[in-house]
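Got a structure for you, questions after.
Part of the complex only, each chain left as placed.
Each chain gets a letter, A and B, in the order it is written, and its residues are counted from 1.
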Amino acid sequence: MRHLLSPLDLSVEETDQLLSLASDIEKNRSKYAHVCDGKKLATLFFEPSTRTRLSFESAMLSLGGSVLGVSSADSSSAAKGESVSDTIRVISCYADICAMRHPKEGSAYVAASKSSIPVINAGDGGHQHPTQTLTDLLTIKSLKGHLGDMTVGLCGDLKFGRTVHSLIHALVRYPGIRFVLISPPELKVPDYIKENVLDANHIPYRETTNLDDAMEELDILYMTRVQRERFFNEEDYIRMKDCYILDQEKMKLAKPDMFVLHPLPRVNEISVEVDDDPRAAYFKQAQYGVYVRMALIMTLLEVEKPC
Amino acid sequence: MRHLLSPLDLSVEETDQLLSLASDIEKNRSKYAHVCDGKKLATLFFEPSTRTRLSFESAMLSLGGSVLGVSSADSSSAAKGESVSDTIRVISCYADICAMRHPKEGSAYVAASKSSIPVINAGDGGHQHPTQTLTDLLTIKSLKGHLGDMTVGLCGDLKFGRTVHSLIHALVRYPGIRFVLISPPELKVPDYIKENVLDANHIPYRETTNLDDAMEELDILYMTRVQRERFFNEEDYIRMKDCYILDQEKMKLAKPDMFVLHPLPRVNEISVEVDDDPRAAYFKQAQYGVYVRMALIMTLLEVEKPC
């Protein structure tokens, strides 16, 4: 039995298979409408996350399966002091597969060790969120036609943003990747990632504080939110935040086939005027998130691909 | 693509078609059990409303579709500062149709403008609640056999009650409607409705503070709650509230084919002894609410009526 706990649980080859399946699902949705008939997904969200939860639910329903679950810690047995180990053993009696979000780091690993059904880590305490990474990969591959040989700009909070860290880990496995790391000095990619992931894999990259300068060389721009509370003082925040707001003025500097991604929700780091630009791909990304989760559920449940 | 944002979005002809479809659904439920197979309804209730949410969910499930959703603002991306525009664009990737309740007036309109799936306004900030009005129309038509040529009593809080205002707007489109407006002086129908809707359409009506006096002339009595907090002082409330409590004593004054409606929940404005009177139609009304929502979902999804 397989789980998905970390973005790197799947080998490059397995990831490629998964993304291929997701692409086939996108092109032939009706073919997959009943492959999970009679299967049940449990969505255990001990920390609320509407977007991620609904994406999983939409995926399972689109495969013909059904869904049961918990959408907040309040209405859960966790409130009565039950351990994650016990919870997952009970849920194993109720469902065929489980997507779990938990505020405590490592919870998904503990759950998987005691589970008799596949566990998908849907986020554990800021640590891992592997289906976001798979969503990002599918989006890039679908838009660009391939996953290597491109310059990827990562912009915003590169210090604390877990989606950015996971994406770096995932992309360095493909040939010809180059990064431009765009952030305020306070929010740069941590050294341990630069050393152990980028340098160790001989990945070229450059760091800059200026989004404008980077625009024209990018094939993908991955935007993230710069949270006010990350700054030491209000003046720094106000001085810098505008540099990291993507607007049509900045988009004019970019290639015609450059695409903008964002894990959402956005607050103001992408101006709404960009939404109508054909290169704005962040809402398509939400759609790809459903396809990749459909492929993942099928893979972990070992459901045959229909012919 | 059509949305339903206001009770008057549908023309009289379209409304009649919808009510006819709802009546056919009532008579032939099994015929409709699979017309929405594979379709997904998102119920986005950023303000809780069990009754309305469950009515939509029951409707979609009865058509063979499935449901995903949010039942409170707490467990939603809204808590992270996401705009309604962004939320609906993401939900458009997850579902085929959306029923949305939001505390802010105009939210449903904003959502519809950005949505790529039909949006049903399930209530926005005390402003509009069109499926309640459609429910009321279906109930009246089913009980009386037609929608015009009757005297309709509206009783209770006629000043703030949005269901009453919407029902007035909807009924004046049918010929031969006459209203009796029964309320305390403080809670009368606002002048702008009397002038712009009743007078402008030459609709006969009379106003009274006395429910007893009105009973015998009514074909329909639409009861609403008089909320204590609407009164300036406690004595006024206590003095007047009993005049607006419907009991069997008052029912004796009514015609044998008069029907009582109420949007529910009721608190004490209809005595429970009235529940067993065959003219009490407020629980049937809840059932009609499911049928009309089934018809609405089919209509907005452009699902063919089965033969």
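Following the convention adopted for this analysis, a contact is a pair of C-beta atoms (placed from the backbone, for glycine too) under 8 Å apart; a residue touches a chain by one contact, two chains touch by 3 or more.
Just so you know, these numbers come straight off a predicted model, no measurement behind them.
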{"item": "Where 2 copies are displayed, count of copies in the complete assembly", "value": "3"}
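Criterion: only the chains that are shown with their structure count from here on.
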{"item": "C-alpha-based rotation, chain A on chain B, 0 to 180 degrees, nearest 5", "value": "120"}
{"item": "Separation of chain A from chain B, taking each centre as the mean of its C-alpha atoms, in whole Å", "value": "41"}
{"item": "Chain B - residues contacting chain A, complex", "value": "38, 40, 42, 66, 68-71, 74-77, 79-82, 85-86, 89-95"}
{"item": "Residue numbers on chain A that touch chain B, as the complex places them", "value": "30, 33, 45, 48-51, 54-55, 57-58, 61-62, 64, 66-67, 71-72, 264-267, 272, 283, 286-287, 289-290"}
